[in-house]
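A single protein chain has been removed from this complex, and every other one stays in its place.
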Amino acid sequence: MIKGKKVVSQSFFPSLLLLVIFFAIMGVMNHGLTLSFVKSLILTNTPALCLAIGVTVTILVGGTDISLGSIVSLVNVVIITLAGLGYSITISALIGLLVAVICGVFNGIVIGIMRVNPLLTTFATSTIYAGIALWILPNPGGSIDYAFAKWYMGGLFGFIMTPVMLLILLVFIWAGAIRTPFGLKAYALGCNEKKAYASGINVNGIRVLVHTFAGLTAGVAGICLTATICSGSPTVGATMSLNSIAAAVIGGVSLNGGKGGIFGAILGAGFLSILSSIVVAANFSSYSQSFIKGLILLIGVIASILAGDKVLKDKIKGIFCKGGAKS
Amino acid sequence: MSQAKNNIMIETLKNSYTPAIVGSILLLIFGRVLSKGFLSINNISSILMMTSILTMASIAQAAVIISGDSGLDMSIGAIMSMTALFGPMIVLQSEGASVAVMVIAVIVMGGMVGLINGIGVQFLKVVPLVMTLIMSSVVNGFSIFITKGQPAVSVNDALLGISKQLVGPVRILSAIVIILLVLLEVFFLRKSNYGRSLFLVGNNTNAANLCGINSKWVIIFAYVFAGAIAGLAGLMLVGYAGTAQMNMASSYTMLSVAAVVIGGTKLTGGKGTFIGGALGALVLILIATILQALNMVAGLRSLIQGVILIAILMVNSRAPKLRQ
Amino acid sequence: MSLEIKNVSKHYGAVIAIKEANMVVNSGEVRAILGGNGSGKSTLAKVISGLVGSNSGEISFDGVPLDFSSPKDAKKHQVIMTSQELSLFKNLTVEENICICNLPTKNMMTNRKQMKERAKDILKRMQLESLMGKLVSELAPNQQYMVELAKAIVQEPRILIIDEITSALYREDVEIVDEIVSELKQKGCIILFISHRMAELYAMCDSVTIMRNGETVGTYPIMDKTEDEYLSLMIGSKIESYHGEGKHQEKSKRDIFMRANHIPIPSYHTYEMLEIGKGEIIGIAGLQGHGQTDLLQALYGGFGKINIELDGKKVTVKNAKEAVSHGFAYISGDRERDGTFSERNLTENLSAVQELVKHKKIPNAKKVLDELHVKYDNQNELITSLSGGNQQKIVVGRWLTASPRIIFADDPTKGIDVNARTDLHKEFAKIANNGNAVVMISSDDDELVSITSMVKTSKVIVMYEGHISAILEGNDINRENIFAAAMPINAIPEEKGAREDDKR
Partner (left out) sequence: GSGDSTKNATTESTDASEEGFVIGFSNGYWGNTWRAQMVEDFEARCEEYKEDGIIADYMVSNTESDATEQLNQINAMIDAGVDALIIDPVSPTTLTSAVQSALDKGILVVIGSDPAAYEGTYCVCGNDAAFQSILTTWICEKLGGKGNIVSITGEAGVGTDILRQDAAAEILAKYPNIKELASVPGRWSETEAQSVMSTYLSTYDNIDGVLTQDVMAEGILKAFENAGETPSLMTGDTVKSFLTTWSEMDDFDSIGVTYTCGFICTVLDVAVGLLQGEELNESALVANPYDKNLKNTIMLDPTYVVTREGDQDAVWMEGHDLSKAITLDKALEMVADKADTNFLDGWLSREEVAEAYFK
């Protein structure tokens, strides 16, 4: 699909580079990466990757979604509560998924049909979803059959892990969707809403669909997270929303819409995960850790933006090979 | 003639403050119905105090939002927390002098963070949301790094004095903020060349550049201004709270965005007011206060808060229809 | 088969945009809609194509009422409009843009192959095959307007409304448009053609409906009346148009006002030099995208530091701010991008330079607006509530109030009606005659011929591939010479070598 040479010019390239570099650093620091480390990395961060996908599609159409983390909490609580009431894991998980999709649809309706700003809408709905989660399950607790975790940690053919399968599934759904006319229209909408409307594009419909899909990703994230922790925690997703936006941007997704794709977002989220580990592995003093992490993040983002910005690149080149234009 | 009158009527009704004002009045009535003491001088006074601090945060936020180019400052809470920690550490012989120096120091500190934000956004082309989001973790990290998480803060009496009663429900802090608000709105935002340039730059950077306005610096200064005001807000917060905690202001970031939007400012830039943000702040604080007065479980409270917010946004902040 | 518009009215708040408009257009007819800026042409187009709703009246096609709830709805009935503001998406390719309204599918998936074929077909007809695969953001403005048209054609319109796309087009583009219009006409398509360029209207249209103040004042077979007669109908009083050909002053010695020896043209990596005399108007001609805009931008500090000689003194211009301080002005025809502050009111838009950059007051904003004949309701309304042409007048007015010494103007009259355009030319001439200078690009060669005839010293320079390929003076300034210089036949094989030589 993507030709080798072209990779370098893709918007996700900087994030790919960052991810590779940081993996290498991690490898050097720990004298090689163990399989179990990589495995836990995947198990732990699949929810974050799912959300990065979800938030990216909303950003692509010129919106955003900061309620996905709260949806994750809600899904977790729903699954645990239903399991506690004696429903099977499968049923509980599917209902959890359904709840997430409904949350997404609600976001979509408020944003698309009621035309309220996406950032604020999802700020408000995140309060609502988090509230419902806390209302249903005021206390962290409850548990679910360990078979769930086994299923999650296990996988098909022994080596493709379940979380990877789930991610591939989400990627497939989206990749399929953007190959239908919907895809081009979504990118068009992300570029300019008024022109999209004038071009006969169903603006409302696309927004609703996109937020629905984002809800779905949060649902999958919630299922994965629940399988990781095997228990309920009403506030567990709270911090995930903003991280996912950072991941998207590192992955070359333009917050103005219409540019980038979920592939970059996945790489961006991967980078963020490995960053958390690196800061620990480097064993910085605990007081400097968050400061250093912030700085690395800042440098990473700037680097990825510089790498993707032709004009700036040329400028920098110009500084190094002076006189190219003048003499 | 009557047509013209009608127009004026419509203009006033369409005034972006109207929903916030109507909302506040409704909420006050609602609060009074729920609890007898809601309109007591003391409660109003305390609502005004909290509103004042959020107002400061929203002034900062509004400046950045107006500056356009998807401007948003997600570091306001972090800046406030930082100056709340470091500000009170300044101790001189006289408490009054300490406060004076503190004010300058927090403005400078906040302004510095704003400068970095601005440079990141304008020169390094990092999207504002992300630049300021990351700066907020850098700033929080910095506070922990420097204080080792153990700030030696004791807030002096002069600073604590901002909670003193002035007239009726108005305390010193609210009075300062109201005066500051009006001054900034009128002389900074509306009348000053800078403020007017800010609107133009926020609306159409390219056109502003061609007019000879240096849009880069206009935008950078908006972040500096926001940082400085947030810095000041942090000092006010610690004066109000009496003690400092790490990250004590983190919730102010999103609240300030919400306040600005409820106050009628569009997130697209080039448009907006500080006063609207103040009204938005009042609405948000009233909602929070009313919900506190209702005795209910936390989850339900948060649910209702979100629903009210959505309702306000739907009534107040809908984008115009695409079809006219 | 006919399109019938009966008593259609539309108002935006208190502003009446169309008032009881009436017209009947028959199948296979190309109908020009002619009117001053703000006379309601675009609004009428938008009402017909479903983009805005009307307040009253009826539109019917073949006796069947058309009452579209959205552009999508209109498109279903093959009623298509090209937009004066363009409806292209810069992040998509040309072929994606062309087909976006009606993407071909295969098993639900977008059939990219078929999409490309469709786009290619139409682009071939327009001699624009080379645009295939490019992003719209990479295209020159005239190419974008052509793609906008292609996007409409591909939808196989039964009613096509072309709203001023030709104002950014060059002669050869317009010829293509002409061909396409005749093809459609043959198929029985109804075409409404909105333009301010009389020559085109005469060439392409069968009949014309004149609009004034939102009303349709009359419909005539196009050949029935002269340009001046139409102009008078538009304005409502008798008026004569101005043509410059043959009226130029002979070459004369000029006092050098400004000289720039090393002007970068980044699009072609070339450099040029330019001398501007006191009181001179310099017209810049050439096919779109041959470095004209670069030349002006560079002089205005748009590409970083540039050394110039001004009044015999060496000065450098680093950016627009410095340019303004030297008394330069830059007027762009790309309103949306370079001109208007859409969220601000008329006064603010007008005072941006004089008050905020030059720190002087504008004593009487109303007077300025009236002098430019801006059609407005009150000074505190948003600029977007004005019609396109009136918005442009305010952008021009912004600079006129700042009493500039040199005006750099890039197609400044784009979308301005004939009458206002003449007014503007007179303003420019007045400024030049006061010892200042005007350097102006126009996509309309006629305009350059006219304006350069209005002052004592003038010239037209023609650009080709980043170079000045000809400098015309005196009576050499005419359409034929400009056209010839814009496409130097033997320049093509040598282009590379020539370019290299010029890199000093």
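We just call them A, B and C in the order they show up, numbering each chain from 1.
Assume a residue touches a chain if its C-beta (ideal position, glycine included) is under 8 Å from a C-beta of that chain, and two chains touch if they have at least 3 such contacts.
Just so it is clear, the model here is predicted, and its values are computed rather than measured.
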item	value
Contact list for the unshown chain, restricted to visible chains	A, B
Absent-chain contact - pick from B:Asn43, B:Ser70, B:Ser192 or B:Asn206	B:Asn43
Contact residue for the chain not shown (choose from B:Ser94, B:Ser154 or B:Asn193)	B:Ser154
Touch criterion as defined above, residue of B:Val139, B:Leu180, B:Leu237 or B:Ala281 at the omitted chain	B:Leu237
Sites on chain B contacted by the missing partner chain, in the whole complex	35-38, 40, 42-43, 45-46, 49-50, 140, 144, 147-154, 163, 165, 171, 237, 240-248, 250, 288-289, 292-293, 295, 297-299, 301-302
Chain A, residues in touch with the chain not shown (by the definition above)	30, 33-34, 36-37, 40-41, 43-45, 47-48, 134, 138-142, 149, 153, 225, 228-236, 238-240, 243, 273, 276-281, 283, 286, 289-290
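The rule is short, and it goes like this: only the chains that are shown with their structure count from here on.
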item	value
Chain whose Cα centroid lies at the greatest distance from that of chain B	C
Between chain B and chain C, centroid-to-centroid distance (C-alpha), Å	43
Separation of chain A from chain B, taking each centre as the mean of its C-alpha atoms, in whole Å	29
Overlap residues in chain A, where contacts from two or more other chains coincide	197
Numbers and ranges of chain C residues touching at least 2 other chains	51, 70
Residues of chain B touching chain C in the complex	3, 7, 10, 193, 196-197, 199-200, 203-204, 206-214, 266, 268, 270-271, 323-324
Partner chain A, residues of chain B touching it in the complex	70, 72, 74, 120, 124-127, 129-131, 133-135, 137-142, 144-145, 148-149, 254, 257-258, 261, 267, 297-307, 309-310, 313-314, 317-323
Contacting residues of chain A [partner chain C, same complex]	176, 179-181, 183-185, 187-188, 190-192, 195-202, 258-259, 325
